[in-house]
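Right, chain A next:
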Amino acid sequence: MTLLKVEHLKKSFGGLKVTDDVSFSLSAGERLAIIGPNGAGKTTLVNQVGGVLHADQGRVLLNDTDVTSWPSYKRVAHGLVRTFQISKLAPDMPVIDQVALAIHQRDGSIGQMWRSKNSYPHIIDEAANILAELQLTRVAHNTPSEMAYGDQRLVEVALALALRPKVLLLDEPMAGVPKSEAQLVLDALERLPADLGVVIIEHDMDLVFRFASRILVLANGAVLADGTPDEIRRNDVVRAVYLGKEGQI
Partner candidate 1 sequence: ETVKVGIIAPFSGPFAHYGKLFKDGAESYLAQQGGKFGGHDIQIIYRDSGGPNPGGTKTVAQELIVNERVDYLGGLVFTPNAMAVAPLIQQSKTPTVIFNAATSSINTKSDYFVRTSYTLWQVTVPIAQWAKKQGINKVVTAVMDYAPGVDAEAAFKDEFAKQGGEVVESIRMPLNTNDFSPFAQRIKASGAQAVYVFLPGGPPNLGFVNAYNQNGLREAGIQFLGTAEMDEFDLQKFGDASLGLLTSFHYSADHDSDANRQFKDAMKKQAADALANYASVGAYDGMRVIQKMVEATDGKKDGDKAMAAIKGFEWESPRGPAKIDPDTRHITQNVYLRKVERKDGILVNAEIENFGPQRDHGLK
Partner candidate 2 sequence: MSQLLALEGLEAGYGPLTVLHGVSFGIAEGERVCLIGRNGVGKSTTLKTIMGLTDYRRGSVAWKGTDVARRSTVDRARMGIGYVPQTRDVFPSLTVEENLIAGLRNRPASEIQHAYQLFPRLQERRNNPGTALSGGEQQMLSVARTLLGNPQLLLLDEPLEGLAPIICEELMHAFDQLSQQHGVAILLVEQKVQEALKFAQRALILDHGAVVHEGPTAELIEDPSVLDRHISVAAVPGQTH
């Protein structure tokens, strides 16, 4: 079943074509990695899929529904969740509250005005479990402004998981996270329901090749290659523009 379908997406900033007729699709259970040189347009693509930016042309289909003109909150409500390359956390709110807030949003209790937030044990429980899974229990009551950068990146992932996505877009979730902890993220992603579709942007080829079932290579806003990890590994062009000689695996 196709979860997400992107058709002929185009976007320019001024004269600069940042997304140049990109199409791809993601089916249930698929793990798609998007790679490409810096400035290739990966983040911009995710922004259009997530609804932060609006495409100039093309369509985005979520579960066969055309969501191109939907605002991002509506896409989130339909299971399309993303993380940010540059952390977007509430700097002075305890992490556990932020996760709880995401869960409240998901189960619709966020507008509750009369019940105390402490009277939702299942939500606090779930939030605590998500944090524990990413070994963030020790910082649960800290605020991002007093946390190490790597931990902030993990919180970003925790928030995405709390929303129980159907399609998860991860924009360099592991940048700044040491390998040992990056493994935690991968483990957490492994445990997600099998029918979940994941799109990950990552520059660490180890992780990409370990995780992805398919790889899409972008360059100058256009799709350069699309195939299994093995195909990509063997692709000379990709090697030349992106992987470099060290990157050969």
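Per the selection procedure, all candidates are chains of the complex that A comes from, given by their letters.
One rule holds in what follows: a contact is a pair of C-beta atoms (placed from the backbone, for glycine too) under 8 Å apart; a residue touches a chain by one contact, two chains touch by 3 or more; residues count from 1.
From a predicted model like this one, the values you see are computed outputs, not experimental measurements.
Of the numbered candidates 1 or 2, 2 is the chain that chain A touches in this complex. Interface residues of chain A, counted against candidate 2 in their complex, comprise 13, 35-44, 85-86, 146-151, 172, 175-183, 203-206, 210, 241-247, 249.
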